[in-house]
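This is the structure I have questions about; it appears just below.
Of the protein chains in this complex, one is absent; all others appear in place.
Up next, chain A:
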Amino acid sequence: MTRNSVSERILFLRRRIAALEARGGAAGGGDATGREAGVFPVLAPQDSPELLLQNLSGGGLGEILPAHPRDCGAAAGFACALALRSCAARPHGGVVWISEDMAAREIGLPYGRGLEALGLDLSRLVFVRTRGPSETLWAMEEALKARAAAVVAESWIAPRAYGLSASRRLLLAASRGGGSGLLLLLRPCGEAGRLSSAAQLRFEVAARPPLSLPAPARPGASSLGTPGPLGWRLRVAKARAGLFGAFDPLAWREISFDPEKAVFRHAFPERVPAEAADRPDFAPGRRRG
């Protein structure tokens, strides 16, 4: 038995399980029906974050890990953007945002005005505070079962406590309710490769280095630039069958988020704000005068 045939068999079994789950326990038909049921959409190897989200928005579980403890804020921002995307897929659903006390101490609480600025309608948001990881997992499962469009949970759970069975419960709840669950794991920073769970997607998120590096010093002005559009640097550390070929788990890519249209864009070198000599704020003469 070659190595190849083993992986074929595992792939077959995975499809079969997915097909069973998709039918709520009815006997699945194997490979072909699995594909027909849309469990594993065969995707063109097109390198777009939107594709990942299509997979997630029909009920799935994604994990977001910061690459470095200092990237927690960036990871939370990305989670919010993802939640917005899955909200857009279900215009009548709501978002349940679960924030654990310890996570709140580390990276603060989600701020309503900021979420609003990202495009989240506050009337669609329920904000839940939990005391510990067990409550977080329970609340997330309940919210997913209750058909919320998106559930974002920020947890300070230890990687050992969050394992296969916990994540599998969440995944089943998500696929039953049809919402997308996003679990922000703040503690295992940078361990995206080592974590094992049943989640369908795992992102490792870091802050994106500023696109517009400071221009050469303007006479009289400071050498500092202006912050560009919101964006992140991320890699897809895990994508369950179907997507894996399309994404290189080691490649970091930079994306930016457009809050007005709520879409992700590739962060190709973009237009840099023009040198604004006529901006009154920076004009040295007026400032001193």
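Please note the rule applied: a residue touches a chain if its C-beta (ideal position, glycine included) is under 8 Å from a C-beta of that chain, and two chains touch if they have at least 3 such contacts; residues count from 1.
FYI, contacts and distances are computed from a predicted model.
J.: When you check the chain that is not on display against UniProt, which of "4-carboxymuconolactone decarboxylase", "Dihydropyrimidine dehydrogenase", "PadR family transcriptional regulator" or "DNA-directed DNA polymerase" does it turn out to be?
T.: "DNA-directed DNA polymerase"
J.: In the full complex, which of A:A104, A:L172, A:A198 or A:V263 touches the chain missing from this view?
T.: In the complete complex, the chain left out is touched by residue A:A104.
J.: Which residue, A:R187, A:R202 or A:R233, contacts the hidden chain when the whole complex is considered?
T.: Of these options, the touching residue for the absent chain is A:R233.
J.: For the chain left out of this view, which of A:A19, A:L61, A:A76 or A:A237 touches it?
T.: Of these options, the touching residue for the absent chain is A:A76.
J.: Touching the missing chain, which residues of chain A?
T.: Per the touch rule, chain A residues meeting the hidden chain are 70-74, 76-77, 80, 92-94, 96, 104-105, 107-118, 121-131, 135, 138-139, 142-143, 146-148, 206-210, 212-214, 222, 224-228, 230-231, 233.
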